[in-house]
Structure formats: C-alpha cells, structure tokens
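Note that one protein chain is taken out, while the other chains of the complex remain in position.
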Amino acid sequence: MLAIRFHGRGGQGAKTASRIVGTAAFLEGFVAQDSPIYGAERRGAPVAAFTRIAKEQIRERGVIVHPDVVIVADASLISDPTARVFQGVDDRTVVFVNSSLSPQQVATQTSCSGRVTTLDLTEIALQRVGKRGALSALLGAVAGRLVGLHQESIRKAIAEELADLGLSPSVIERNQTVAAQCYETVQPVTIETGVPQPIVPVQLQAPIYEPPTRGTARISAAANSVLRETGGWRTFRPVLVPDKCNGCWLCFTYCPDGVISMSKDDRPVIDYDHCKGCQICVHECPTDALVAEREKEGEVAWRAK
Amino acid sequence: MAGEMMTGNLAAAWGARLADVDYVPAFPITPQTEIVEALAKWCESGVMAARFVTLDSEHSMMTAAGAAAATGARVFTATSSQGLLYAMEVLYSISGWRTPLVLVNVSRALAAPITLESDHNDVLAARDSGFLQIHAETCQEVLDSILMAYRIAEDERVMLPVIVNLDGFYLSFTREPVILPDPEQVKQFLPPFQPAHLGFKASSPHALGVAVLGGVTYSYFRHQMHLASFNALAVHQEAAADFARIFGRRYDFLEGYRLDGAEDVLVMTNAFASKGKAAVDAARAEGRRVGLLRLRVIRPWPADAICQALRGRRAVAVLDQNLSPGQGGILFQEIAASLYHEPVRPRALCSFIGGLGGKNISEGEFRAIFEQTAEAGVRGKGMGPVLLYTKTEHREMTELQMLAAGPIAGS
Partner (left out) sequence: MAWQRETFKKIKQIPREEHVLPGTTLCAGCGGLEALRLAAKVLGDDVLYVNAAGCFTMLAAYPFTPFKGSWLYTTMGSAPAGAQGVRDALDVLIAKGRLSKEEDLKVVVLGGDGSTYDMALSSTSGAVARKLDFYYFCYDNEAYGNTGMQLSPATPYGARTVTSPCSLQHPAGATQEKKDIFELWRAHKPPYIATVAPRYPLDLEEKFARAAKFTGPKLFLALSACPTGWLYDPGETPEVAKLAVETGLWPLKEAINGDVTHTYIPKRKPVEEYLKLQGRFRHLFEPTVQTDVIAHIQSRVTTYWERVKQTEQGA
C-alpha cells in the first residue's frame, strides 16, 4: 500500500488533490481511499488530506501516521507546529514541497529527513492560471507522478473532481494543461516502501480528576489568541511605501484581524506574525501606499519583521 | 403524623425554595406545571429571593438555566417528557460547562402517541448527558433529594448538574404528608454556592464551553465528567450522612426492602416501588422469600452497592418502566452488566417491562413476576423481556381497536 499525505492551507486544494489522486488510482484499477481531516477548515488554516492506494483491500482509515509520500502545498506550513508536516517522515519518505528553492536548500533549511523534491507550483499557477490559491490539479499531478500513476488517468481525475466543484469546462481544461506540465516537470524520486514497523503496545495513562477550572473546556487566559501566528497563511504580504502614505487610517479601519496599528505619526504598522494576507489594506489604500509582495521562501520567512 | 399534606410537585417547589435558589427559568408542561406555578407565586410575593422568568421553550429554559449557573447563580428548573427531550441538546452543554444546577423531571411517557402519564423513557434518555440522576419514591424524598442534589452538584469534586426525578401523576399530583426542613438547618447542610471555575464578571474574564478540535482534547474533558460523576458516589455518602445527622432521614444510593433472607429480589425505581413493597409484604406473608431493591441514584451508577445487594440471590427480576425498542429494559441491561463480574451472581436474571404510559401494575402482576422469577431461579435460566399486560387489558384494547377501525359515521 502507498500512503500519501497532503498538507495545505484551507482553499489551496489539498483535499481536492487527494481526491484527484484517489480517483486516478481508482481509474487505473487500484483499490483507493481518500479522506480529508476537518479542523478549522478556514481559508488559510492548515488542513490535511490522505490518499491510500493498494492492490488489495485497505484496512486503514483516517490519519496517515507513516506516509510514503508527503505533499506540502505551502512551504510556510513546515514551520507551523500545528500542521505537523514532517510527522512520521523518515529517510525513505518522499517529501514534495511547493517551493522555488532546490530540494537541497529545502532539506537543509528544514532539516527534513525525507527525500525532498520541489517545484514552484504557486508561480506556475500565477503565471498559467492567473490566480493565487487553488493548486489542487497541480498538486494532484505531482503526487500522481511521484506514486507512478499515468498522466491520462490524472487528466481524467482532474476533470471529474473539478467538475464536481462546479468549475467551468474552460477552467478545467486550463488546469489539466498546467497539471500536465507539472506532471512532466517534477523530479521523480524513487519510493521505497519500507519494512513494516514492529507494533509495540503503548503505555496507557488514564487521566485523573482535576477541578473544573482545568478539567473543562475553559480558557482563563485573556486574548491569548496572539500566541497562534497566522502570518504563514499569506501568499502575498502588504508592504508600506512610506512616502506615499497620507496617514488616512483606512487600512487600520478595514483590517478584519486588527493586525494594523497606527504609529504616532499616523503610519500603519503591520503585524506580520498575524497578517493573513487578505490584501484588504492594499485594495483600500487610496494612495497606493500599500503594495502586495510575494512572500519570500525559507523557513519562517513570513515572520520577518 | 408530622408534616403537612402536599403533592410531589409542591414538595419539589419547596425543595427549590428551601435551597434558597437565585434563579428559576421556567416553561409549563403537564404534569410539571404546578412546580413552576408555586415558584412563580413565591418569587412574586417575595418569600423567595429569586428571579422567575418564563422562557419561550424548554430548550431556551435549559440554556438560560445553564448560563445563569455559569454566571454564579444557584438555579432551579423543572420539566417533563417532551420538554426534557426538546432541551436534550442543552443538557449536554450544561454538564459540559460543569455547571451545577438542579432540574426536576416529572416523568411522563414520550410521544408518539402523545400521552400524559408516567414512564421513564424520558429521564433515561438523559442517562448519558452527564447529569447525575436521583429517582424519588415519595414526596418527602423529592424534597430531600433536591437539597441533597445541590449539596452534591456544587461540590468541587463533582460540579455536575443533577436531575431529580418523580413520577407524573403517581407522585406529582399525589398528596401525602411531607416534613418541611427548617430553613436554618438547610443553611447548615447546604453551604453558599461559590464555584471556583464559574462566575462571569469584569475582573475575571474567561471563555467557557469553547470549541475543541481533535479527539485528544475532547476525550480528556468528556472523561473528566465521568470522573466527576464517579466522585459523586463518595460525595453523596458524605451528604447522606450529614443529612441524616441534621434531619434524621437517611438516603443511600439504593433502598433495600426486606432483603434479609430474600432468595429472589425485584429491582424497581420511583413511585411504583411503593406498590412493589406492598407486593413483597403480601408474598412474604405467604412464605415467599422475596425482597425489593429500589434504585435511587441512577447516575453515577452505584455498581458496587448493587452487586452487594444482589450477589448470591437465587433470582433477580428487574422491572423496567421504560422500553428500548429492539433491546428491552434499560436498567435490566445495566444491572446485568454490573453482575457479570460477580463470582456468586444470581442463577437467573429476569426482565419485566411494566407501567408504560402510566399503566397500572396490579398485585396480580407482581405475583406473576414473583412466580416466574422463582421458576427462573430454580431453572437457573433467566428470561425476558416480558411485557406486563393482562388478559383483561388485552380484551379492552381489542375493543378500542374495533372502534378505531369501524365504519365511519353515516356510512
């Protein structure tokens, strides 16, 4: 059995990618299983999806703990502790990262123990599809190539899954074309299905009673959401061109997340740890003093102040 | 005899009044309505220092009740049957918030078909909600159990809400003598409500009942409710001892009636246990060695006490006034599970279903239970579920069906 785990951000298409691979495998006569994990499945929040492909009945469900292939739709997820991108990855795991960096650079920067391969799908999508966000067909094509599925079945699967989402034939066709390009471009890495890990019984530890201050879903801390950094959600960051700013406060006013504060001299100060990159401030700035810049690569680059 | 004549409903209202509750959100439903009517009158007149509010549904009523308890108020409310089920979602919320309050349920069978009289499918539907459950046999016990319920619920080791159950009509509208505890003594028994984890106020902001994502967190908190419920066993016994010391009446998890030397034991709950006791007396008078075990605390489930009472008996009959279609009696299953590990478990377990929709259980039916149970004990093989339904009742039913099926008027 091959186990493929997809990591993405809500809206990037990780779930659909897992279905494209599942459908493609099914079309080729394999036994396939795919499923997403729903958490805070918001646009931008970390999500995961799983595809299993086998020749015989699959007797597993849900989360893939020991993946053969990991597909990372967004490099910023690597440094997000809640995403657990490298969980269960060992030296035989193939790790694809959507990144402009080389596999060696990514491996070094992230100290990933798997066999890394990369391709800048975001750039391809921006150039060829003209939109940030949905990468499902591209991710599906890359994953399909890595596990050895045929290009034609991927093509069919993309049509099925994207039609299911209600996309128009022209959009589907464009996705198929770009996906084919990704399929051919990605550096394949040989997958070694390793020896099964010996199963040892875990140590069970039954919790003991605690007073309900701790023993119920209660938060005593005030406004501790700031501990959760959402800066990694961005594909683009708003950047201030100070000379153009007229200090009008509109960016501060319209920011849904309250990540823009105004300095004493009425200049916006952007909290990049939390800015989700919605670009409302860029859209609403009357003097074009805020511009969108593509996020730079590398571990926690988005955190740069 | 001491005390004064009052219905089970009025006794419930007195329980709330003596517990000095702060807040009574209400919604009328037969046969519970008399409780909130009494409380409305007392709150209005000022003899109770509580706010009484009629909500727009039981769902809203339970939400208001839980939210007020979460704010730090001592809360009482009451419902029945359809109302309890309409509020069911909120029951789980309240216990999940770990807000102690007391909900009196006046048992009434569930629609469809709609009816008014009692059985216990309503309250047992709340069995897994996290509420503790105390089922009362007498009007006195209704009142006393409410006081005990607050004491147990508000204990830091528990912090769970409690349902006190009484049978519709058979207790709710039945008057019998009830001794009213002295309010000063109640204060001694029931300390002020000062929960550490509750109480919304400006100086201590907090979030309660927040969403959790993932099974690790959910499992932990749900399991904490389980531990809290089990803690209530010890807390109940402390409360029972104090209650007995102060008021002279003792309540345990279970009440054994003529269990000494009993070969066969009938297990029952709620008001019909009185009839069961009479049946035991009648059978004893004829030399049958039978006894009765009344379950009083249903959640937490007092498995040890139940085993202790039932181990070594020849046969045990469980009379469920409820029916889980496709399975049988609910309490029978729980009793059977508890007895499984007993090295000297009864030779036979028998399941009887009776009193559905308030149907009477006659002396003759009790006698049939005793006979069949004794035979099962001799045989060494249990039986059931057996529906208590007499030949006469069957005939009566057939006549009604004929009327229902008959030709329409004028044809």
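Chains: A and B, in written order; residue numbering restarts at 1 for each.
Methods note: contacts are C-beta pairs under 8 Å (C-beta built on N, C-alpha and C of every residue); 3 or more make two chains touch, one makes a residue touch a chain.
The shown structure was predicted, so the numbers you read here are calculated from the model rather than taken from an experiment.
*Asks:* For the full complex, can you list every visible chain touched by the one that's not shown?
*Replies:* A, B
*Asks:* Among A:Q33, A:S76, A:S136 or A:Q279, choose the residue that contacts the chain missing from this document, as touch is defined above.
*Replies:* In the full complex, the listed residue that touches the missing chain is A:Q279.
*Asks:* Have a look at B:N9, B:Q32 or B:S93 and name the one touching the chain we're not showing.
*Replies:* B:S93
*Asks:* Which residue among B:L213, B:A244, B:V344 or B:M397 touches the omitted chain?
*Replies:* B:L213
*Asks:* Under the stated touch rule, tell me which residues of subunit A contact the chain that is not displayed.
*Replies:* Residues touching the hidden chain, for subunit A, are 10-11, 40, 42-45, 166, 168, 217, 219, 221-230, 233, 248-250, 252-259, 261-262, 271, 273-274, 276-280, 282-284.
*Asks:* Residue by residue, what part of subunit B touches the chain that was omitted?
*Replies:* Given the touch definition above, subunit B has residues 22-23, 25, 49-51, 53, 55-57, 59-61, 63-73, 75, 89-90, 93, 97, 199-203, 205-213, 217 touching the missing chain.
By definition in this document, only the chains that are shown with their structure count from here on.
*Asks:* Return the distance between the CA-based centres of subunit A and subunit B, expressed in whole Å.
*Replies:* 52
*Asks:* What residues on subunit B touch subunit A, complex-wise?
*Replies:* Against subunit A, subunit B makes touches at 96-98, 156-157, 159, 195-197, 204-214, 217, 220-221, 223-224, 227-228, 231.
*Asks:* So in the complex, which bits of subunit A are touching subunit B?
*Replies:* The touching residues are 39-40, 206-213, 215-220, 222.
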